[in-house]
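Every protein chain except one is present and positioned as in the full complex.
A and B are the chain letters, set down in written order, and residue numbers restart from 1 in every chain.
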Amino acid sequence: MSEITLVEAVRLALARAMSEDDGVLVLGEDVGPDGGVFRATEGLLERFGAERVIDTPLSESLFAGLAVGLGAQGFRPVVEFQFMGFIYPAIDQVLNHAGRLRNRTRGRLTCPMVIRAPYGGGIHAPEHHSESTEALFAHIPGIRVVIPSSPARAYGLLLAAIRDPDPVIFLEPKRVYRAVKETVADDGQAAPLDACFLLREGHDLTLVSWGAMIKETLAAADALAESGIEAAVIDVATLKPLDMTTILRSVEASGRCVIVHEAALAGGVGAEIAARLADEGLTSLLAPVRRVAGYDTVMPLPRLEAHYLPDSERILAAARETLEFA
Amino acid sequence: MSKVASFEINYTRFLDPQGQAVGDLPSFAQDPAALIELYRAMVLTRAFDAKAVALQRTGRLGTFASSLGQEAVAAGVGAAMAADDVLLPSFREQGAQFRRGVTMTELLLYWGGDERGSDFAGPRQDFPICVPVGTQAPHAAGVALALQLRGEARAAVCVIGDGATSRGDVYEAMNFAGVRRLPLVFVVNNNGWAISVPRAQQSAAETLAQKAVAAGFPGRQVDGNDVIAVRAVLDEALARARAGEGPTLIEALTYRLSDHTTADDATRYRDDTEVSARWKEEPVARLRTYLVEIGAWGKDDEEGLLADCDREVEAAADAYLATAPMPPSAMFDHLYAELPRELEAQREALSQSSDEGDISG
Partner (left out) sequence: MSTFHLPDLGEGLQEAEIVSWHVGVGDHVVADQPLVSVETEKAVVEIPAPQSGRIAKLFAEPGDIVATGAPLVEFEAAPTADQGTVVGAIPEAESKPGPRPKAARETRGVKAAPAVRALAGKLGVDLSVVAASGPGNTITTADVERAAATIEDAGPPEPLRGVRRAMAQNMERAHAEVVPATVTEVADIHDWPPGSDITLRLIRAIAMACKAEPALNAWYLGRDAGRRLHDKVHLGIAMDTEDGLFVPVLRDIASRGEADLRRGLGRMKADVQARSVPLEELRGQTITLSNFGMFGGRHAALVVMPPQVAIIGAGRSREAVVARNGKPTVRRVLPLSLTFDHRPVMGGEASRFLAAVVADLEKAS
């Protein structure tokens, strides 16, 4: 056991899954000798060979569709998209096919596939590299959308995603790729899908977040604790389907909820959580549900991106506003 | 300046529109029984299409895409494919699907709006009908890659229309198939029309077959109304694929004698004179003429076949009409391998609101 980064945890999980199951294939651009642009597939080609680590032509629609065909044939393809900004040609395949093949054939053909993509801002990347558009996918029936926020969860959730018999969109917060180190045991233990992770207990306020925003959210919770306020912190992790049970249970106790995501505010997954709180948790609410999110603007280029991304100050301000409702 | 590449596209035809053999027929066609089987497949498809349109016109089927005039393409594909090959059809290949064991009742269920119509009891690995044009081409590449990775002597066949060849993901799939020398045959069912857009407006390329050249594998043209030719070039392409020699693209030149679908009226954009001229080239009469000329077919045979097809089609229609809809909550049954807890409440609400208990008893 050693301390590893999130991107190393991804690599570890890929290698583990490939060694356990010959059907697991890794496909994408530059996943072979180059080891992926973020080095998530480094060493896999040497270890598992060119039949299982496949550099594809530069054609995003193809490799999403390729995975549908491979999945229907019983393989478990793991497709890497270099950046989420280039994933959109694949939406056709995910929405029209991956998410519905099982249903439209009544279980005869299935898509046990994983689409991996680094996403989110904060690394001063060029244009088109920093968006967080997880809500586009969370709207699609028949798939899962999973976002890890730490090396350990990246390892466990990716193993679970690969073993899952249905399509999973696995979005990796690239800002966290190398920012945190954590001890991760390569024990082949999957983390649960369709479940939130309660990272911190607290009865005064519930902070709900995912991905790179977990770090900012935990920092805000620490600051609140200094003034005697105990905030629960929930890492949603699986955005689709959404584990509202865990969120509702926490908000029932705290009566206050602040949702944090770096994706744009309108129509974000935070809106779904807030709607569900209004629907199923209304009588628990002591204060308005607040969302701290990116603005409804085009994601700015690096010079302004820090102003776009929520930080612990913005989270704290929203938290304090909800706490005024005693 | 020096020439670095050149290509040619060959065209194959064995029977001319008048049903006369042009040159020697391929060996399989020496056996009249094999030709009668192809003939029977085309007649059955035509009978099915007519019934399906009648069902739609009387409110008993949803929108339907007839393959009138194009029966030879599907019959040829169906006959050439081995049972363990994988077909990835578009939505006008019913003739090939029947040959592979998809039942008429299943396809009526599909067009009648029931997902069970794509749960083929016969060819379990075949893909269902694909309505988003050309989006099944990448799946075909995936299937072919799977067959190749397992070292199996099987092939995938992907049927697309002329319109689909304009789409990016069709080219992406062809490109990848070329790179990996996949056991994959692309059949372009070129019926001249992408709904209302004619072939000339789809591409400036002289042939659609030559699009394969850019992807690094052979493209061939065939008379798509000559079922012998379709079957023959498919045989060759499938043999190449199984032998690890890579993909082939076959452009089958045919003509859509019907509307695009039952929701379409082709007279809005197409001259009747053009259509009646094309009736002279249709595939069913062409093969019948040849069979009659070689003495392998007669009036009694024809009447018997029509009666058989009619009986088969009517039985399938009756079975379709007698199939009760699924209970509403069935829409949750195959959404995921296991319904996430989160969705149980929705399924429960639907069951309650639709009084499902009463329906399923």
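What we mean here is this: a contact is a pair of C-beta atoms (placed from the backbone, for glycine too) under 8 Å apart; a residue touches a chain by one contact, two chains touch by 3 or more.
None of these values were measured; they are calculated from a predicted model.
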Out of B:63, B:201, B:276 or B:354, point to the residue that touches the absent chain in the complete complex. B:63
Which of B:21, B:34, B:50 or B:214 touches the missing chain? It is B:50
So one chain is hidden, and I want to know which residue out of B:16, B:37, B:236 or B:264 touches that hidden chain in the complete assembly. B:264
From the list B:113, B:198, B:244 or B:304, which touches the chain that is not on show? B:113
In the whole complex, what residues of chain B lie against the chain that is missing from view? 50-51, 54, 56-63, 112-113, 259, 262-265, 267-268, 321
Considering the whole complex, not just the chains shown, which residues of chain A touch the missing one? 255, 282-288, 321, 324-326
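Assume only the chains that are shown with their structure count from here on.
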What part of chain B is in contact with chain A in the complex they form? 86, 88, 115-116, 118-120, 124-125, 127-128, 132, 135-147, 149, 156, 168-169, 172-173, 175-176, 179, 331, 333-337, 340-343
Touching residues on chain A, where the partner in the complex is chain B: 25, 51, 56-57, 59, 61-75, 77, 89, 92-93, 96-97, 102-110, 141-142, 164-166, 194, 241-245
